[in-house]
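Before I ask anything, here is the structure I am working with.
A protein chain is absent from this complex, but the other protein chains hold their places.
After this line comes chain A, so read on.
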Amino acid sequence: MPSLPDMTTPNVDALAAERAAGQGAAAPVEMTPDLQAALVEFLLRMGDNTLILGHRVSEWCGHSPVLEEDIALANTALDLIGQTQLWLGLAGEIEGQERTADNLAYLRDAAQFRNVLLVERPNGDFGNTLMRQFLFDAWHHVMLTALQRSSDPRVAEIAAKAIKEVAYHLERSADLVIRLGDGTEESHKRMQASLEDNWSYTGELFVADDSDVAVAEAGIAPAPDSLRAGWDAVVNDVLEQATLKRPEGTYVHQGGKRGIHTEHLGYILADMQFLQRAYPGATW
């Protein structure tokens, strides 16, 4: 039997039962103003990652190489935007300044966005989009797995919902990275180039700052570097099956998590926010 990425979808019913019995989940902690600010920051990071990647992936709609892939990318984008509504909705609710998920998505400027730089990278070719997706999905899946045991039940229930969707994202992106990596000479060459192109942007997913430490100590979210081993296991396994060579570079591009972005984000926001900026409050 071929080796498999570890994609075990946790048994949600068992987790729910454990939680009901007061086991499994970390004990709730007292919410101080500092911890609340760190939690809002964490939720913005989760929601901005899914929002910006969802928008990027949606740019493929109508342009994919075949109809099935067009539909698959659009559906993946839809899942990510749906998860954004949950994360940013909770961020706005906890922040308590009457900002809705829509306000947060459409009315913040680039420096207020908290997504990692990886997700704002340009799409490149189809292979590059799939490689970026795979590197993100592998992280997303280990992150949501850990978040199901969050000491904050609101975070845990969003994670339990999202992980079911993300399990399909990871399965699909891993399959395609393998198929294209272990494909023709041309597809192999492009996938290796895509891997090297995106590699130095993956490290930011595992770097912690003060707010990461605060939510980790409160048992709300895992410490970012604790996800590294799980991510490595999935990535190494898939790259091996894809006959791709894991880059040796250790340089980490970072800044997105604290609002310092590449110029690409500005173009995404110009496109995404145009309507609400030009016609404030427009609804349909």
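Keep in mind that, in the parts below, a contact is a pair of C-beta atoms (placed from the backbone, for glycine too) under 8 Å apart; a residue touches a chain by one contact, two chains touch by 3 or more; residues count from 1.
The rule is short, and it goes like this: contacts and distances are computed from a predicted model.
Engineer: Any idea which of "Alpha-E domain-containing protein", "Dipeptide ABC transporter ATP-binding protein", "Branched-chain amino acid transport system permease protein" or "Phenylacetate-CoA oxygenase subunit PaaJ" UniProt assigns to the chain that's been left out?
Structural biologist: "Phenylacetate-CoA oxygenase subunit PaaJ"
Engineer: Which residue from A:A38, A:A162 or A:M272 sits in contact with the chain not drawn here?
Structural biologist: A:A162
Engineer: Where the complex has a chain not shown, which of A:E30, A:E68 or A:E98 is the residue touching it?
Structural biologist: Per the contact definition at the top, the residue touching the missing chain is A:E68.
Engineer: Quick one: say which of A:E171, A:D197 or A:E240 touches the chain that got left out.
Structural biologist: Reading the full complex, the residue touching the unseen chain is A:E171.
Engineer: List the chain A residues touching the unshown chain?
Structural biologist: 1-2, 4, 7-13, 16, 68-69, 71-72, 75-76, 78-83, 85-86, 153, 156-158, 160-162, 164-165, 167-168, 171-172
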